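Comments concern the structure below.
Apart from one protein chain that is not included, each protein chain of the complex appears where it belongs.
For chain A:
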Amino acid sequence: MNERLLLGRSIDTGSWVHKLDPRSKITGMLLYVAIILLSTSWMAMGLLAVFSLLVMATTRIPLKYFIKAAKPLRYLMLFIFIVQALSVKSGDVLWSLGSFSLYEGGLRLGAFSVIRMLFLLTFTALLTFTTTPGKLNQGLEGVLAPFKKLGLSPDRITLMISIALRFIPTILDEAQIILKAQASRGADLKELPLKEKARMLVSLLVPVIASAFRRAQDLVYSMEARGFRMDAPRSRYHRLRWGAADTLFVAMFIALGIAVALL
């Protein structure tokens, strides 16, 4: 299968995490993000690592999929590490060359930032790998439902996410076709110098965006022809059910938060 199709795709292994109500997974995810941001010690990071690996293992999804999910951002992680390591000047000086010094505090904060990002990426992947996009949308609708009173429309938000996820692989495929068409006429992006590459990207973006608008128009016709109206009542084929396992799942994250706060 096309690797790009992994974006927003679930991998069904039938594990207990797969069977959970998506609302509990989203709540757990939000708690997890808060815990990551509050963790400031190596002990806390270690505990988070053990917890994350245990949850990942119980999904029965091979670890390589989680690594794949984090891999595209490896250069960004490296960049963040270097910036943190060079800009933070606290703690002992570990190494210096002329006016330039590398501090223990900079290295620690750089490492923490990378680890936090890694946790975040792998755990986001866990959410999408164990939940079908449809259920994820339903879960998000459920979690956002209380905000209706503030004028927020969960239906609109989830519809936008759902359509974006649906069309990402299609638009990427189209970009590939345009790239190949340009390469066949002698404009191979791979062989061009950086400045030319940037210029070529504009000639790639214009047809891709124009095509995305055309697709959007067709999609609107298709939705309206099937009687779709924004914010109109809809019935649900798959109903969400909150069970004891969901409460336990959320409780695990609360316990993790307390443990991290105590460390």
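Convention: contacts are C-beta pairs under 8 Å (C-beta built on N, C-alpha and C of every residue); 3 or more make two chains touch, one makes a residue touch a chain; residues count from 1.
Convention: contacts and distances are computed from a predicted model.
Missing chain, UniProt protein name: "ATP-binding cassette domain-containing protein", from among "ATP-binding cassette domain-containing protein", "Transketolase", "Cytochrome c oxidase subunit 1" or "Putative ABC transport system permease protein". Among A:102, A:223, A:245 or A:263, only A:223 touches the chain left out of the display. Of the candidate positions A:165, A:179 or A:252, contact with the unshown chain belongs to A:165. Among A:149, A:190 or A:234, only A:234 touches the chain left out of the display. Listed by residue number, the positions of chain A touching the unshown chain are 1-2, 5, 8-9, 12, 132-134, 162-163, 165-166, 169-170, 173, 214-215, 218-219, 221-229, 232-237, 239.
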